[in-house]
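The structure under discussion appears below in the form of structure tokens.
Heads up, one of the protein chains got dropped from this complex, but the rest are sitting where they should.
Letters are used for the chains, namely A and B, taken in the order the chains are written, and counting of residues starts over at 1 for each.
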Amino acid sequence: MATLDSKIPEGPLKDKWTNHKNHINVVNPANKRAIDVIIVGTGLAGGSAAASLAEMGYSVKAFCFQDSPRRAHSIAAQGGINAAKNYQNDGDSTFRLFYDTVKGGDYRAREANVYRLAEVSANIIDQCVAQGVPFARDYGGLLDNRSFGGVLVSRTFYAKGQTGQQLLLGAYSAMNRQIGKGKIKMYNRHEMLELVMVDGKARGIIARNLVTGEVERHSAHAVVIASGGYGNVFFLSTNAMGSNVTAAWRVHKKGAYFANPCYTQIHPTCIPRSGDYQSKLTLMSESLRNDGRIWVPKNMKDVEAIRNGSKKPVELSEEERDYYLERRYPAFGNLVPRDVASRAAKERCDAGYGVNATGEAVYLDFASAIMRYGKEQATIQHEHDASDARIKELGTKVIENKYGNLFQMYEKITDDNPYKTPMMIYPAVHYTMGGIWVDYNLMTTIPGCYATGEANFSDHGANRLGASALMQGLADGYFVLPYTIGDYLAGDIRTGAIPTDSPEFDEAEKSVVDRLNKFINNKGTKSVDHFHKLLGKVMWDKVGMARDEKGLKEAIAEIRQIREDFHKDVFVPGTVNEFNPELEKATRVEDFLELGELFAMDALERTESCGGHFREESKTEEGEAKRDDDNFAYVAAWEWTGDPGKAKLHKEELTFNDIELKQRSYK
Amino acid sequence: MKLTLKIWRQKNSNDKGGIQTYPIDNVSEHMSFLEMMDVLNEQLITQGTDPIAFDHDCREGICGMCSMYINGEAHGPDRGVTTCQLHMRKFKDGDTIYIEPFRAKGFPVIKDLVVDRTAFDRIQHAGGFVSVNTSGNTQDANAIPIPKDDADKAFDAATCIGCGACVASCKNASAMLFVSAKVSQFSLLPQGKVEAKRRVLNMVEQMDKEGFGNCTNTGACEVECPKGISLENIARMNREYLKASLASD
Partner (left out) sequence: MLKSSIARKVAMALSAFFLMIFLLQHLAINLTSVFSAETFNELSQFMGTNPLIQFVMQPVLLFGVLFHFIMGFVLEFRNRSSRSVNYVKNNGAANSSWMSRNMILSGLVILAFFCLHFVDFWIPEINTKFIQGDWTGVVAGEEGFRYFAELQHKFVNPIRVGVYCLAFVFLALHLLHGFNSAFQSVGANNKYTKGLKKFGTAYAILVPLGFIFIALFHHFNH
């Protein structure tokens, strides 16, 4: 089995990437044609890689389970994409972006990777503009920027509230060009269900055609996993319904180490759950915290009155409200990083102060921002004796200009008018920093198998900063993988096409067919969703925002039990050879049930608190997260040994030469 | 709420298909339409029957995966929303709701409410891109200033999520709103102007090949579009097309 060699190039931090690129092997253009690359997933990371590799001349096969590559969940990212362009002249630089990202990740990311990410970030913006991505611009026709949580400069490029969609459409359009030319063969509505290895190398996949149900063999010289994150292990998350861990998990079970599975980002501003039927949570952009004040009632009797409807939140006076973020973190107030804001909300709700029927909601209030902006506007418009009503009207207009689409979305979902009554929000699972372990070249521990974007673990450490996910996906796909994969493929120019009639393919296909048939023939009584919800509840309650040893141990036992019940009692209607969404869900949930256990084990093993991972046992006297750099400055990479509970831990020590490790403080 | 659902069932593309009736009880007004469908499916599965197949993914109105023709309208009676954002409070206790797939020759039914919209992809393969290779050396993003007005208009066109509601709503099953949104986005930006002629000719040709109907300007698409894509885009595409045809060699 491969050992953990991160292959970080020698030399000073700022030269590593350039030197590396200059010295790795390349494949000559004539030979690229004869080399096949499979890419699983067509979001920002997969789509951009597919387009770039095809442009270079490789023969690409791209797979997505959706009906079109354009629907990958990257599309849902709202806020923006970071890049160290320094267009705003506020002293931004590659180093500053690198520094912010490492610090934001609570010093659990690999320095060299993050520096490279910051280095290529500027190229991403150039590339996207050249593709026709309509970023926001100012009246001079130049690109506009906004600032985002946790940083001191304005480096976020955006396209109103749908930066993700616009960037994905850019990558998708680049793919379209190559599909039209026949350089990319696109497999829509296909799901990868197994990795095929020949002589210890990744040589293909087994995929199911989701329309016909046919199980297909596809061979290649390298396989790239760009299948996104695994937040849906919590059942309820802001991820798309179809987002899953299957491709990543299948690779893991074939020998790729899974790194830091417990690093999860819980986003503080999501619309709370309204009932048991709920299938998915909706995120409201983090930008709302720039103007919204977060609070719960100070007194329990007000909480009760609000819950039973006898009192309205607007009737509470300032003295009766607890602006707990402003109280606890006077310096950053409502703008503390995501993990801190989320935990603080949970703390209040656990103490019984939640303001909706489920007890899991806090207020995000724009009333004072409306009045503040209203007064400003009244002064600008020389209305010095404006009435309160007039000030409110003017202020409402300002807020509408800034957040109109978000407010509208909120009202559509909740039927509450957030201009008149405070919004209700609650944290929800949003992003997973953990993922398949990769080296500097983005290769997993399986030769020829790569992982990019959210599917890998590499750049965000224990917490991701806003607007960095899009940056990483595109950096990996446009500017890193296309170079580093050549280093490996250069050894394959004489291999020729990989045959799909080998015993390895036979065996992999058989295992998939057996697995599918097992579900169809299982005469259970409960739906797949039933088990998924059970898993989600355990994960949220015991492996969620705050974790402790007792809860984690219980979670592991409970997940094992759910897994056992699932195999015994799940019912999957229909047949294998047809369009069968329940069967798709069954294979995904089966993998989630294994991942969930590893997730909890990783959280149990890491007894420090860092970033999105908070251990009750490791906090300061004031209740804040306490990191333990002496014992935990490493990447936990887990090796599959046949049972998630018996996974073997490998540690990749993290060394910081260019950054000094500090405890984060937002007081 | 208690509802009667009249849902189109069709086993596969060869099946003739037909409407079946499903009563459903205890529907909360806070549910989204798709959550109501989830509840119905959970019931069907518990009864051991085949659940209703429908497309969905992000459930926040951006991926464009969900479809459904609800009570005679694409994405149902609400405006500016996709089916996943439609909530049950738009219906009344006792209502009968018809649910059908998006219908067009260019969108063959796969199963029940799931249709094949890859025709949209193929139209974009024909020209929905700027021919620029990935390179760390394209010119700086600010090298060409773009008037804010053009950038905003290009963005508005680019908000299209490719759901196909325009085709579904059009009495002619025309795809012009979709195609024109793509054509407009690129033709408004300097980066896209270089190959504007080729693009519009090729995309329209592919659109016609896919069997979509001809636009007769009823405006239904604009009304039903969850992203409010404007008919101005169709006019722009017509102009671009005329220019390109008259000027081509």
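In this section, contacts are C-beta pairs under 8 Å (C-beta built on N, C-alpha and C of every residue); 3 or more make two chains touch, one makes a residue touch a chain.
For clarity, every value in this text was computed on a predicted model and none was experimentally measured.
Considering the whole complex, the hidden chain is in touch with B. When the missing chain is restored to the complex, the residue among B:35, B:55, B:73 or B:156 that touches it is B:73. When the full complex is taken into account, the listed residue touching the unshown chain is B:207, out of B:66, B:146 or B:207.
Where subunit B meets the missing chain, the touching residues are 6, 8, 17, 19, 69, 71-73, 77, 98, 100, 103-106, 169, 171-174, 176, 204-205, 207-208, 211-220, 223-224, 231-232, 234-242, 245.
The definition used in the following text is that only the chains that are shown with their structure count from here on.
Measuring from the averaged C-alpha position of subunit A to that of subunit B gives a distance of 26 Å.
Subunit B meets subunit A in the complex at residues 11-12, 28, 30-32, 34-36, 38-39, 42, 45-46, 48-51, 53, 55-65, 78, 80-81, 85, 87, 89, 110-111, 114, 116-118, 120-121, 124-136, 138-142, 145-148, 151-152, 154-155, 158-159, 161-162, 185-186, 189, 191-192. Of all residues in subunit A, only 48, 51-52, 55, 66-73, 75-76, 85, 87, 120, 123, 125-132, 134-143, 159-160, 162, 164-166, 169, 172-174, 176-177, 179-180, 186, 188, 211, 238, 240-242, 274-275, 277-280, 282-283, 408-409, 412-415, 478-479, 482, 525-527, 529, 571, 573-574, 578-579, 581-582 touch subunit B in the complex they form.
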